[in-house]
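The structure under discussion is supplied below as C-alpha cells; questions concerning it will follow.
Just one protein chain is left out here, and the rest sit where they should.
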Amino acid sequence: MSFWSQAIEIARVDLRVERRLGDTMRIVLPFAVVALLIFPLTLGVDLTAVSRLGPAVFWALGILFGMQVALRQAAHDDRERRDLYALLGVDPAARFAGRTISGAVLMTGFLAVLLVAMIVLYSPRLPDGWLGPVVLSSVLVAIGLTELGTLAGEVTAGLNNRTALASLIVAPLALPLVIGASQTLEALARDASILPWVLVLVATDLALAVAGVGLARPLEEASR
Amino acid sequence: MTRVKVLLAVAALAMAIGLWFALTAPTDALQGDFTRIINIHAPSMWLAFLAFGVTALGSAMWLIRKHNRWDRLAEASAELGVMFTAIGLFTGMVWGKAVWGRAWDWGDARLATSAVMFFVYVGYLALRAATPDPIERARRSAILGVIAVIQVPLVYFSVNLFRTLHQTQSIRPDGATMPQEMAIAILVNVIAYTILYVALLVARIDVAKAEERVANEDALAGDTVKPPRLSEVKDV
Partner (left out) sequence: MDRLIDLSQIGVSLGGMPVLRGIDLSLGPGDSLGVTGPNGVGKTTLLRVLATLLAPAIGSGSVLGAGLGTPAVYDVRSRIGLLSHRPSVIPELTLEENLRHAAALVGASYEKVAKALRVVGLDDVAARRGEVSSFGMLRRAEVARLLITAPRVLLLDEPFTSLDVEAQELIGALVTRTTSDGGAVVMVSHEAGQLASHTSRLLSMSLGHLEQQP
C-alpha cells in the first residue's frame, strides 16, 4: 500500500473509533463549552468587556482543550497497538500523516462548534468578512495542534503521567498557532492585511509536518 | 408497544391543542409574535427540571433497591432532560437575540443554571456511555445523579448572588405582568409537554428493556464460536 493509502486508511479507522468512543464531541467539547460559561462568571466583568473578550477566550480555550483532542489518540496507543502497525508494514511517517488527518478533521469540527457557542454566549462584535479568515485560521490551527499532539504523544509514549507531560510539551509550542489565529481576527478588525498571520500558521504547520514525517522513524524507535 | 402508541397519540393531540393556544393567545405589545416562543421555552425548561428530578429519584432508588427499573428510569429521564434543556436554551437564545439583540443574558440565574444543568447531564450520559458493565454503569451514574441534584440548587443560588452583586438585570419577563390568556396558553403547553415527556419516557424505557434482552442473549455468545476448520488453514 502506498504512503497516502496507508495514511488515509489509518485516518478512516481513527475517525470510526472516535465516532464510537465519542471522546471529542461527547466529552472534550462539552467540557470546553462549560469553560466558556464559567469564564465570565469568574471575571465578574460587564457585558461589554465580555463581548470584547469573546474571540480571545475562544482561541485560548480552543487551544487548551484542543490539546486534549490532539492527545486523545496517544492515550489509546499501547505497545501492542504500535507493534501491530509496525508489523503490518505501516510506515511510521504514514501513521503520523494519518493521525494528523483524522485529528485535524475532529479538531476543525470541535473548533466550529466552540466558535458557535462563543458567538452565542459572548455576542462579540466581529468585523465584516470575518467568517472566511476565521474558518481558515481554525483549519490551520487544527492541523498544527494535531501535529503537535501526535508528536508529543510519540515523544512521551510509555512514560508515566504521559497525558499531563504531553500537554505540558504541547502548550508552549502551540504559541505561534495562538498568536497567528488571534491576530488574524485583530488584523481584520483594524483593516490590516491578515497575510502575515496566515503565513505564521502555514509555516508552523509545514514545519511540524516536516518534523513529524522526518522524525517518525527515530520517534518510533525511541518509544520502544 | 400499544400503551406507547396510545400515549403518543394523546401527546400529539395535547401538543396540537397547545399549539392552537400558542397561536391564538395575545402577544406582548413590544415583542409581537416573538412572545409566542415562550410557549415552547417555558414548558421545555419546566420539563427539563422535572426530568432531572426524576433522574435524581431513579438514582436514589437504585442505590437503595438496586433494581434495574430505577436505572432505566434514571437514564431515560436524563436523556429527555438533556433534550428539553437544549430546546429550552435554544428557544431562549432565539427569543433573546430577536427581542433584545443578545442571545445570552449573563444576569439570568435560571438561564445559567439551566446551561450548567445541561452539561452536568451531558456528563452523566457520557459516563454511562463509557461504562460497559451494566451494574457498574448503574452504580456510577446513580451516584452522579444524586450529587448533581444536590449541586444544581447551589449553582442557582451562587449565580443569583453573582447577578445581585454585579447589578445586572434579568431581561426576561416574569409572569406577574402577563395577560391571563397568555398564562393559560403557557399552562396548556406545559401540560401538553408533560404528557409528551411521559410518552417518550415510557417509549425509551421499553427500548432500554429490549436492549437489555438483546445484551443478555449476546452474553451466551461463547456458544456461537464454531470449531476451526483446520484442514482449510493452508488455503487462506
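As written, the chain order gives the labels A and B, with residue 1 at the start of each chain.
Please note the rule applied: a contact is a pair of C-beta atoms (placed from the backbone, for glycine too) under 8 Å apart; a residue touches a chain by one contact, two chains touch by 3 or more.
Values in this document were obtained by computation on a predicted structure and should not be read as measured data.
Would you mind spotting which of A:L43, A:L84 or A:V210 touches the chain that isn't drawn?
Per the contact definition at the top, the residue touching the missing chain is A:L84.
List the subunit B residues touching the unshown chain?
Considering the whole complex, subunit B reaches the absent chain at 132, 218, 221-222, 224-230, 232-236.
Over the whole complex, note the residues of subunit A touching the chain we left out.
Those residues of subunit A that touch the unshown chain are 1, 6, 9, 13, 16-17, 20-21, 80-81, 83-91, 217, 221, 224.
Everything below uses one rule, namely that only the chains that are shown with their structure count from here on.
Any idea how many Å lie between the Cα centroids of subunit A and subunit B?
About 31 Å, centre to centre.
Quick check on the complex: what are the subunit B residues that touch subunit A?
93, 101-104, 106, 112, 115-116, 119, 122-123, 125-126, 129, 159, 162, 165-166, 168
Please name which positions on subunit A make contact with subunit B in the complex.
22, 26-27, 30, 33-34, 37, 40-41, 44, 46-47, 50, 120-123
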